[in-house]
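So the structure is just underneath, and the comments pick up after that.
Subset of chains shown; positions unchanged.
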Amino acid sequence: MKLITALIQPHKLPDVKKALFDAKVYKMTVTSALGAGAQKGYTETYRGAQEEINLLKKIKIEIAVNDDFVQPTVDAIIKGAKTGNIGDGKIFIQPLEECIRIRTGEKGKAAIG
Amino acid sequence: MNRMKILKKMSLTMAILATILAVSPIVMNQVYAQEEAVQQAPQKTEVKKPSATDELAYAVDNMFLFFCAVLVLFMQAGFAMVEAGLNASKNTVNILFKNLMDLCIGVGLYWLIGYGMMYPGDAFKGGWFGFAGFGVSEKLGDVAGGTLHPQFDFLFQVAFAATAATIVSGAVAGRLKFAAYLIYSAVLTGLIYPISGMWKWGGGWLDAMGFYDFAGSLVVHAVGGFAGLAGALVLGPRIGKFNQDGTPNPMPGHNLAFTALGVFILWIGWYGFNPGSQLAFYGSANTSAVGIIAVNTTIAAAMGAFGAMLFNWILYGKPELSMALNGALAGLVGITANCDSVTNGEAFIIGIVAGIIVVLGVILLNKLKIDDPVGAFPVHGLAGIWGGIATGLFGDHPLGAQIVGSLVIPAWAFITMYILFFTMDKIFGIRVSEEEEIKGLDIGEHGEEAYAGFQIIETK
């Protein structure tokens, strides 16, 4: 099993959700985050003081999947999030050793979907 | 480098300012010269010393108007809260700023030219346009009950002008450039509103025709509502409002507590708007009229909210706060034209119908794929027309004239404002870039966010 984490532009969340649903990925966890990456921030002057805002608002999506679902999930995220502009975001894939459904105590493949 | 630039700009501004300060006395004298010329005639009668009763009645009436004007000015806070609350948090600074500038620009321009255009005097009776001169007289005129000091009259009227202007800011929220809004606001308060206002309240042709609009369902609210519709049409909907199949997406406001507070403030402000429009309190006939007006206003507001809640509940199976709040405002708009001409019971009905109209209006806009984020058009435009018609149905005013006025004024506002927004759009583009719209106008237009430190997750 893998844990896929994607950092995307906030306004792309509906598109990514749709692409994931089309790919039959229905489970996910979404949080808001601030990100620094290749995308340049913007400069604010506030009451005479200047500051470079280089942490931009991002959405973080985490999806735990079985190994055979990794590629379709990654593809779906890219499909929904890609515009070709800087700031589109990143996907990280990590190993996931176990997954447990609290309600039933099921583990592994049975629990993830 | 940056600092040098700022210093240069600073000195330049100072130089310009110094020049203004130097020439201003001359200009001001000019203003006063004109103004005094206009006021000459009536001033003559001032010679005889008014009686104590006249002085007292004068004080009572002007004090009444003063506090009513304060209440109407308070409505600016209400509009700011309602509109801020019904939009996304990323556009909050922009909305608040537009509301503030409406008032500020409105005060400046309506003082300089608007008031003189809207109340040009008897010389322009029955006409389409007139001008009494720049500025507002600071001279005392006749002292008697029912006579108003021009300064109080201006204070009351300028609050109305600012109200008409500020209605639009909600309808064009989230996508209009700030500079374009300032231009719009100047044109409306300095030109469009005073002209149609003169037709009715300045003694112009609509007044001569017998059209009745006590406190401005049409003269104020429908002007704002239809100007907003024009803006929303030229701009098109916000990104994400409508799906490709035409179905609308909810784009809920970020703070309904602000919206509720705003509606309570507007409701309170309306006790200046409607009762104040009697323009006199002294004399038991006036006192009585103000009492009936105030209660009618209350009942219509209450029933507007109740009607909207109930109708929405019936249609969608749940009572929706934002709709009930819009309903209260619609009830208030609907009773504005006729609050002095109907009974409490009729106000009850006018309010309920207004509440239902607002629900239908929102559905209509969704059908027509017009995006009016705060419901400014249903609330001020449609309920405004309803107010005009209801004046004929319930209020013993000729229905024909009411229909004419209820068509002409909205048409005037819609057409002139459509032309304005359209022309501005052709010349410099009035809509912000897609990227700016998505990130929010607060960052794009003002580089200032409303809620520093709060984590906000916007998904639209």
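Read from first to last, the chains carry the letters A and B; within each, the first residue is number 1.
By definition in this document, a contact is a pair of C-beta atoms (placed from the backbone, for glycine too) under 8 Å apart; a residue touches a chain by one contact, two chains touch by 3 or more.
None of these values were measured; they are calculated from a predicted model.
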item	value
Chain-type multiplicity across the complete file	A x3, B x3
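The rule we apply is simple: only the chains that are shown with their structure count from here on.
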item	value
Whole-Å gap between the CA centroids of subunit A and subunit B	45
Subunit B residues touching subunit A - in the complex, by the definition given at the top	2, 240, 438, 443, 447-448, 455-460
Of subunit A, residues touching subunit B in the complex	10-11, 13-14, 30-32, 42-46, 50, 57, 59
